[in-house]
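Input: one structure, supplied below.
Only one protein chain is missing from this complex, and each of the others stays in its spot.
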Amino acid sequence: MRLEAKQLSFRYAKGEPPILEDVDLRVGAGERVALVGPSGCGKSTLARILSGYLEPSAGKVLWNGNILPKKGFCPVQLIGQHPELSVNPRHRMSKILCEAYTPDADMIAAMGIESAWLSRRPGELSGGELQRFCIARALAPQTKFLVCDEISTMLDVITQAQIWELLLRATERRGLGLLVITHNRALAGRVCERVVSLPEINCAL
Amino acid sequence: MTSKDTPVLAVRELQISFSMYRKGLRKESLRVIRSLSLDVRKGEIVAVVGSSGAGKSLLAHAVLGILPSNAVTEGEILYKGETLTPALQRKYRGTEIALIPQSVDYLDPLMRVGKQAACAGGGPEAQRAARAAFARYGLEPRVERLFPFQLSGGMARRVLIVTAVVARPALIIADEPTPGLGAEAATETLRHFRQLADGGAAVLLITHDIDLALHVADRIAVFYAGTTAEIAPAEDFKRGRDALRHPYSKAFLDALPQNAFKPIAGAQPYAGRPPQACLFADRCPERTNACAGAVAMRALRGGEVRCIHAT
Partner (left out) sequence: MFERKGTRARFALNTRTRVTVLIAVAAIYLLGVFVWGLFMSPDAYAVHYADKFTPPGGKYLFGADFMGRNMFFRCVKGLSVSLVIGVIASLVSSVIGLVFGVASATAGGRFDKFILLCVDCCMGLPHLVLLILISYMLGRGARGVLLGVALTHWPELTRLVRAEVLQLRTTHYVQAAYRMGKSRFRVAWDHMLPHVLPVYIVGLVLLFPHAVMHEASITFLGFGLPAETPAIGVILAESMRHIATGKWWLALFPGLMLIIAVILFDVIGENLKRLLNPDSGNE
């Protein structure tokens, strides 16, 4: 149970300068690693490649030594910075929550989701509330690893602490691995066991 | 005429409601900001912090007069002691009162940035002012001929500031200028704000990141559910929770990763609650029956607080 990036490179088009070059990264089972670096150093691009949203230009992403599956449920799930963009604005929250699986009542309670929110649409909830849904949705039984890309940057500090409290509890119970992307060093130190600086492992910079 | 002590921006008992369709054809009024009062003086940075939905951005939009058409406002907004009417807002917008938006997406993508900056003032004089402003922020003359999409992250932030300050506004409103920026970039942006304030402008800095506010602001206003919970000197926030007045501000400090990283339970209530009672009561450790009564803003230890228990 490990997520590995082997010699990952990425560029948007041939001839353009690479955003990532020869990036190697390894996160073990149940390990929590923070990825830090200034804006524009390729953190979000790496997150999208590791969770299968983007194809690397060179190199590969390995899950337990195998290439990440292109079809079907991806064991590596991504939670993004803007929850309001990650949910279909025309769906009700109950439908959004059950995108991949049907969470039980315990799960919904553990995520701090109130039953009244389920009948609402995304436009009627705040960012912090929507982010709880995105986390619950990503915590499907088949999920083995979570990539969190600045998931609390747009939230106030109280909501941030709430979100991390429940996310850490859920991942610890299930032994999920976690890659946390943040520019907040204090936060990285709080939630992760190991901090990796992307500029140090990214040869493009 | 304005005396020296007249605040550049004074918001008095501002209320904002939205009329929205609930079910089918029924229309309802939703009050999202209630009895909000705030002053910003010359040379001062006032940071407005609070969770999303607390009404931070709406305050900015109300001052600029760019609320959506289904919004209804009550109360008073004074600019240098003069009531801001829609006509005055149109007149002052971009000249006396400037907005620094979140990203270059707010610029015209088809106009060279130098021209856009000069637009703010109008006339050849503005062009000279724009050129000087570009130089002042360390932007080479060639940057003026670039289009917004050609700017790097650091340049973009400086261009946004230049565009806002060319006309030398007396009031600058910055709406969430730093989310997602690295520590260095955020610090640089904030240093620019400090310079502007030291140059005599009044700055209203809207952010959800109390860290940033602490570094640069003179005073911090904590918003909660459409009201001000506490307005206090930034020094008090630096000294820690005991120097603060409102239990919500204290909870804010406790939740910081560098402090206890301990959140309080619950969430900010929705709009449409009874107006008088304390809105924070159901999350408050110090709640008593008296909290259901009217709670007004009152002065306390050099700040203001909306809590009957604060000492």
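For clarity, chains are labelled A and B in written order, and residue numbers in each chain start from 1.
As a working rule, contacts are C-beta pairs under 8 Å (C-beta built on N, C-alpha and C of every residue); 3 or more make two chains touch, one makes a residue touch a chain.
Owing to the predicted nature of the structure, the values given are computational and were not obtained by experimental measurement.
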Going by the contact rule already stated, which one of B:Thr73, B:Ser103, B:Gln195 or B:Asn259 would touch the omitted chain in the full complex? B:Thr73
Pick from A:Thr45, A:Gln77 or A:Asn202: which residue touches the chain that isn't shown? A:Gln77
Contact partner of the left-out chain, one of B:Gln89, B:Thr189 or B:Ser249: B:Gln89
For subunit A, residues touching the missing partner are 51-53, 71-74, 77-78, 80, 82, 85-91, 95, 99-100, 123, 137, 140, 142
List the subunit B residues touching the unshown chain? 18-21, 25, 27, 62, 65, 67-70, 72-76, 84-86, 89
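The rule is simple: only the chains that are shown with their structure count from here on.
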Per the C-alpha centroid definition, the whole-Å distance linking subunit A and subunit B comes out as 30
For the subunit B and subunit A complex, residues of the former touching the latter: 49-53, 152-153, 179-185, 208-210, 251-252, 255-258, 261-265, 267-268
Under the stated contact criterion, what part of subunit A meets subunit B in this complex? 37-40, 81, 126-129, 150, 153-162, 164-165, 183-187, 189-191
